[in-house]
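With one protein chain removed, the remaining protein chains of the complex are shown where they sit.
For subunit A:
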Amino acid sequence: MWDHLSVMTVKQLFTSYPYATDFFSSLPNLQQSEESSVAAYFAAIEEDTLQDLGIGRQELLDQFLSFMLQMEKLKEDKVKIESITIIGGRDKQGKVEDIELTIHAGEIVCIVGPTGSGKSRLLADIEWVAQHDTPTNRKILINGQLPDMRCRFSVEHKLVAQLSQNMNFIMDLSVEEFVSMHAESRMLENIEEVTSHIIAKANELAGEQFNPDTPVTSLSGGQSRALMIADTAYLSSSPIVLIDEIENAGIDRQNALRLLIDKQKIVLMATHDPILALMGDKRIVIKNGGISKVIETSEKERENLILLTQIDRKMLAIREVLRSGGRINEIPVELEEII
C-alpha cells in the first residue's frame, strides 16, 4: 500500500481518499505541502514537531498506513446478520438451561424477570458472542454458525447498539451537525440526504417538533429519544439493538419499534411495561440466571394489546389535562371499569 500512496501528491491523496484529511488534521504545514508527494511530506516533518505530537517518524508512518488500511476496511460490506441463536448453558445453581432459541432479523423479543435475575447478563452474552466463556456457559451463534471471533473487538462490526435509559446528549452541536457527524463516521456518501431523512423521521416519532438547527442538548426527553431511535435505525452499523425500556412520555413507541424492525434490526428489550412486552413477538422469562421459558405473544394477548393501548391513550389524555392546568373530574368509563 505504501508504494502506491507514497508517490501521490498530498492533494491527490485527499481527492482519492477524502477521509485521509482526518489523519492529517493534527499534522503541520498542510497548505504548503499539497503539491509534494506523501513520502516527501512525511520526510519533511521536523523532529521538534514529532516530539510535540508524541510520536516517532517510523511510528507515524506505520500509523498512517494502518489508518488507511482500517478506513478502507470500514467500507467493505459486512456479513448480513439474519439470525442469532442462544444455546443454553447453566443457571446460577448450575442447573442446565435447556434451550435453543433463534431470533430473526426484524423480530422484537422482550426480556422479563426480577431484579438480579440475569437479564443484563443475557444481553452481555449476546454482545460478547459467548462461547462457553461467560458465567452462564451459554453459546451464541450468528446465522446459525460460529462467527468470526474478531467481531468481539471490532468497532465497525459491533454486533450490538444500546439505547439506554439515559436520554442526554453531551455534544455541543445542532441536531443536523450531530447526525451528519455520525454519518461521516460511517463513511457514507449521501450525508445530507441521510441527515435530513433522519431528522424528519425523528420528528414523526416525537410529540413536539424540532428543527435541524436546534442544539441537541436542548431537546426534550421525548425528542432526544426519538432522535436516538431514528439515528440508530438508519446509522448504527449494529444489527442488534438492545433497549432498556422506552418511557412513554413524548414518543410514539409503537412506531419507534416499527422503524427499527423495518430496518431489519433484531430488537431485544428488557421491560416491565405490559404494552411494550406485548408489542414483542415473544418474551424470554429469566429466573435465577437462566431462561426459564419463552412465551410467544398469543392472539388473545395481541387483542389485549389493543385494549391496553387504548387505556394507555386515555391515561395520556388525563395526564394532558393535568399538564394544562385542568381538573380531573371525569374518568373515562373504560378506566372506571378496571377500577
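Criterion: a contact is a pair of C-beta atoms (placed from the backbone, for glycine too) under 8 Å apart; a residue touches a chain by one contact, two chains touch by 3 or more; residues count from 1.
In this text, contacts and distances are computed from a predicted model.
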item	value
Candidate names "CobW/HypB/UreG nucleotide-binding domain-containing protein", "Cytochrome P450", "Beta-ketoacyl-ACP reductase" or "3-methyl-2-oxobutanoate dehydrogenase (2-methylpropanoyl-transferring)"; UniProt protein name, chain not shown	"CobW/HypB/UreG nucleotide-binding domain-containing protein"
Residue in contact with the excluded chain [from A:Ser185, A:Ser220, A:Asn288 or A:Asn304]	A:Ser185
Contacting the left-out chain in the complete assembly, out of A:Met228, A:Leu257, A:Ala270 or A:Leu305	A:Met228
Hidden partner chain, touching residue among A:Ser26, A:Thr115 or A:Asn190	A:Ser26
Option touching the unshown chain, where A:Ser83, A:Ser120, A:Asn143 or A:Ser196 are the choices	A:Ser120
Contact footprint on subunit A, counting only the chain that is left out	22-23, 25-26, 51-56, 59, 63, 66-67, 69-71, 120, 124, 128, 133-134, 152-153, 155-156, 158, 161-164, 166, 168-171, 178-179, 181-182, 185, 224, 228, 231-232, 235-237
